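Submitted below is the structure of interest, expressed as structure tokens.
All protein chains of the complex are present and in place, except for one that has been dropped.
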Amino acid sequence: MKSLTRELWMNVDARRGIVSIHDDVEKLVDESDVQEGLVLVNAMHITASVFINDNEGGLHRDYDKWLEELAPFDPSPSRYHHNRTGEDNADAHHKRQIMGREVVVAITEGKLHLGPWEHIFYYEFDGRRKKRVLVKIIGDWPSEPFQDRRPACVWGVLNVWKCRIRAGFCCMFAFCIVG
Amino acid sequence: MKSLTRELWMNVDARRGIVSIHDDVEKLVDESDVQEGLVLVNAMHITASVFINDNEGGLHRDYDKWLEELAPFDPSPSRYHHNRTGEDNADAHHKRQIMGREVVVAITEGKLHLGPWEHIFYYEFDGRRKKRVLVKIIGDWPSEPFQDRRPACVWGVLNVWKCRIRAGFCCMFAFCIVG
Partner (left out) sequence: MKSLTRELWMNVDARRGIVSIHDDVEKLVDESDVQEGLVLVNAMHITASVFINDNEGGLHRDYDKWLEELAPFDPSPSRYHHNRTGEDNADAHHKRQIMGREVVVAITEGKLHLGPWEHIFYYEFDGRRKKRVLVKIIGDWPSEPFQDRRPACVWGVLNVWKCRIRAGFCCMFAFCIVG
């Protein structure tokens, strides 16, 4: 099994903002050399999301307005108990539950296996500081019979031919063909 | 590592609708020959969801009413900026965020590992056209020591016995027992 682990650093200079991380994830899949597998992409912070939807600015404005209706920003300690701790970001912890923490995407034949409009984004709900996104890739090359034994077979058969010893040949044959 | 990749085609003839894809996923898990692993099931379109909940028609009606309250269908460009692009499906992009893009389900002893009422559904929010669901299975048989070496051992030991050559036997022994 192969794996690749990478943290991407984010620094959104507003309280809220949507950042495309699509190309970064695509490059890491290339780098991983995984042909068949899964990639997990998750916010490492609990006031941010990773989600897949349309790369269209109007929709992103709609999301922002909608999330503000569902869980309005309100730093006062009256609406949200969480803000009695001295924090002002209770709304961000709520918004992130709507948009989700993570996506899991298939890797097929070495590429992200996505539909035509699927695009991977980071959604910041409490920015103006450095935060991280985790990309974790696991998978492998498709298993082919004897795949990893072939170099040994070639080397062995050549060697045995040179030595002309029958026992070695039998042994090699078992190793290469059946093993 | 074993894997299986399959796209399921959907064509819901209403704007919205819930379709069971449970049996399809179950069959693909059988076909994959994976004993221990994960299956990812995700909508490949950004106006649809895959979710796990109750196979009960009343609940499905409740979801539809509830999602319509949370993000009403409104093709006009006034409520949703997204609909200024000429689209009318901004609500669908919102509803899908509530219901989610994907589920990841465990495979244990070759079967979907689910609780008693868990059932896998596709939720269409902008239908009347062909769309896809991706099923990606990764995993393997549980690893047992020497498991994949046994045929080679039997074949090799028989062969070496026939040749009665000690070097070959030593070699086979190393290969089968220790390797």
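Chains here go by letter, A and B, matching the order in which they are written, and residues are numbered from 1 within each.
Note that in this section a contact is a pair of C-beta atoms (placed from the backbone, for glycine too) under 8 Å apart; a residue touches a chain by one contact, two chains touch by 3 or more.
Nothing here was measured: the structure is a model prediction, and the numbers come from that model.
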Quiz item: Given the full complex, what residues of chain A touch the hidden partner chain?
Solution: 1-3, 5, 38, 40, 42-46, 70-71, 80-85, 90, 93-94, 96-98, 100-102, 104, 132, 134, 136, 138, 148-149, 151-152, 155-156, 159-160, 163, 165, 167-168, 171-172, 175
Quiz prompt | chain B residues touching the omitted chain (full complex) | solution = 1, 36-38, 51-54, 56-59, 61-63, 66, 70, 98-100, 103-106, 108, 113-118, 138-140, 142-143, 166-168, 170-171, 173-175, 178-179
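By our rule, only the chains that are shown with their structure count from here on.
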Exercise. Let me have the rounded angstrom distance from the C-alpha centre of chain A over to the C-alpha centre of chain B, please.
Key: 16
